[in-house]
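Here the complex is missing one protein chain, while the rest keep their positions.
Let's look at chain A:
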């Protein structure tokens, strides 16, 4: 009962935030005034804040910024052991550094290392956490540019979008959230740790670190990279029952509010309501299923134990842990407060399915909205074919070029997931899985699904810090982020070039329940057709055995 109240209270809070916070986001993004601090940044960076960019220039700016970020972070990780606050950690090797640099720049935050033993405080603060902010900024910026493709002639300016989202949205919320986490007990210091003598006379090393400040952006930016190995299960990251609620709220806040920005920018709030309705239907169904499977799911060990408490914390319990698991995989977060590998067979399938949905319900910050708008575009096209009219979305024709871009967008991640998982088995690299049988297959499938969808959570039993895994998952993350992103911007450019067509009798209304139902249907059918065979070999085989 308490578990359901937990979910309902989250829904109520998100509904209450939708309009005011969405409007705030809209004003921050579309305002014509530059703040003094922003002007200073534009001057330091050397960009003209008033210059409109074509889709090509916008895309090249994103790619240049991300390429520089990967290189910078890679070098930072390689030399971190020689820097201030290194705390005696060893040098990070080439393949883990590559994997980690790509992971944080792509908003994945897949972690092939254990934070408490592999990283000094400086690289966590000034390397990883910076990418937590800016990779979130990049995602939102691209979503905004895509909306401008529907709403106006220009796509805006990447540097302005990135700066504003960071300074006006992400940083202020993080300042408040950091303070709240600190009051709850999350640590925030530069200490290398303290040795204490336990009650029974043993020695325990209590770790330190600037954790609270990193925790805030980790959730708000749907990043998910934990300061410590066990992420949000660690009492220093997520100390109380109510910080757990707050973390889930922060994860979902921006992705669920961005449809409001979409509605405002295209001048029809009801279009935003339709998109957020699709997200909400899928998300609520997923959360309910995950909780249900965890409470009543099978598996020999949960039956022997009497409940699925393996890999869960007492203070969170089962329903709240399952809610976190659903929220983190419905978005591109990948933070965990419980370990999915030990979930019941079907309970553990839900995070995989959530990611396979393409993380659109509500998805990562920005990436969720553009992912869902692509699916809406595909739906408009499918519906147009059924009634024999030229498909239009918000007055823009969905023609051959648009459909090619949208279809390619959809195909990228499934291709990466299925080819990657197949390659792991073909090369014998699946042998690093901890568990055997169908569950071992699930571990491999989960790894590639998580990387290609830029999630970052894992069935943690698998060992992935080998050269093959680091390289392969690094590539999956890189291609899974930037190919779709370029395709989205190309589609935006193509839409922006079109003159809007006035609505006519034959136009499919894209704000009504019928359309919402169709988008939900298209999403579920596309995902089921793509992934059912792989799921049948892994979690479904395990759950039915």
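Going forward, a contact is a pair of C-beta atoms (placed from the backbone, for glycine too) under 8 Å apart; a residue touches a chain by one contact, two chains touch by 3 or more; residues count from 1.
Here is the rule we go by: contacts and distances are computed from a predicted model.
Asks: From the names "Potassium-transporting ATPase KdpC subunit", "Cation acetate symporter", "Fe-S cluster assembly protein SufB" or "Serine/threonine-protein kinase", which one matches the UniProt record for the unseen chain?
Replies: Going by its UniProt entry, the chain not pictured is "Potassium-transporting ATPase KdpC subunit".
Asks: Give the residue, chosen from A:46, A:388, A:428 or A:513, that touches the chain omitted from the document.
Replies: The single option touching the absent chain is A:46.
Asks: Based on the whole complex, identify which of A:11, A:28, A:49 or A:126 touches the chain you can't see.
Replies: Considering all chains, including the one not shown, the answer is A:126.
Asks: Looking at A:214, A:332, A:377 or A:453, which residue reaches the missing chain?
Replies: A:214
Asks: For the full complex, which residue in A:307, A:465 or A:498 touches the chain that was left out?
Replies: A:307
Asks: Suppose we count only contacts with the excluded chain; which residues of chain A make the list?
Replies: Here the touching residues of chain A are 1-2, 5-6, 9, 41, 44-47, 60-61, 64-65, 67-69, 72, 114, 116-117, 125-127, 129-130, 133-134, 159, 162-163, 166, 171, 174-175, 178-179, 182-191, 193-194, 196-200, 202, 204-208, 210, 212-214, 228-230, 233-236, 239-242, 244-245, 297-317, 320-321, 336-339, 341-345, 348, 434-437, 439, 442, 459-461, 542, 545.
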